Structure formats: structure tokens, C-alpha cells
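Every protein chain but one is kept in place in this view of the complex.
Up next, subunit A:
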């Protein structure tokens, strides 16, 4: 892919965040163009209320069809001191993976915004963090992709299973494709 990786991570982080008027306006103009340059046709953009409804239904904070939170897909903990029933569970917030990304943000001097409180491993934040790693040519890119962003595969699979439609289907399909390209790039380069 002949595009700026940093910008693609940021593009995905932004478009997978909860839509507001600013994002909506941007999507209608520059956003659609940006995706167009990447070969993605977002199709007809619905009105903002409908886009918000779709977002809530697919990725929202309450009982979404597809969770964008990494912990939800991970085994909760491998720490032997954790209650074994909980440790082996999936589907909960603040897994070991969440603690790890929270520790990374803290070490990097980054703070978690209030709307993501209790969800440091939300895909939006992880994509943005990856953009920073790439931008700084940080050697940890590979680890972060493999250890954390690998849950994108499950997000894509679940989105297909739930038959999500409209622009979010296009965005998630592109997310999956981009993740595979990143995997090839980083694992091929460093693995």
C-alpha cells in the first residue's frame, strides 16, 4: 500500500470513534476523499442521526453487536492470583491486555480521555497509539500489532457475522485489510 501508514491509523481511529457533527462534516468531504484515495468507496453517507444510531447499534458502549474493546476478546488474566473463574473468562473489561496498554500510555506520558475511562484498550486509542509508534519509527510496533491489534481479526469476523451494513462495513473491511498488510509488513520486516 503506497500510503502514509501513520495517516491511515489516524484515519481509522477517527472514523471508528463516536460520530459527532465535526466528524460527520469531515466524513462528507475530506473523509470520503481520504478513503477514496485508499480505494474505499464509503457509499452514500446517511444523516448524522442515522449514522449515530448505526454506530451505537454496532459499536456503542452498551450491548453493541461488535465490541471495539480488546479486553472483551481476551482471556481476562494469566496471573495465578486471580480468581480462576474470572481469570479464564472472556467478555470483560480491564483484562491483562488493558492493564498493559494503560501501562504503556502512562509510561509514554499519555492520558486516557474520560469517555474511554475503564477502556484503555479501546480500538480507537490503540490505533492512535500505533500511529504514534509508527510516526516515531518505534521498534515496539511489531509487538503492539501482534500483542494487541491482532484482535482486529475478531472484530472483522464478528462484524461479518453480525452483518453490519453501510459505511461501517466498508471501514471495518478496510481495517481488516490494512491490518493484514501491516502484519505482512512488520512480521516480514522484523519477525
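Keep this in mind: contacts are C-beta pairs under 8 Å (C-beta built on N, C-alpha and C of every residue); 3 or more make two chains touch, one makes a residue touch a chain; residues count from 1.
Here, contacts and distances are computed from a predicted model.
Entry comment: the absent subunit's protein name, as recorded by UniProt, is "Molybdopterin oxidoreductase", drawn from "ABC transporter permease", "Urease accessory protein UreG", "Molybdopterin oxidoreductase" or "CoA-transferase".
Looking at A:45, A:82 or A:185, the residue that reaches the missing chain in the full complex is A:82.
Contact between subunit A and the unshown chain involves residues 3-4, 7, 10-11, 13-14, 17, 22-23, 26, 30, 33-34, 37-38, 53, 56, 61-63, 67, 69, 71-72, 76-83, 85-86, 89, 91-94, 96-97, 99-100, 103-105, 107-118, 124-125, 128-129, 132-133, 136, 138-140, 143-144, 147-148.
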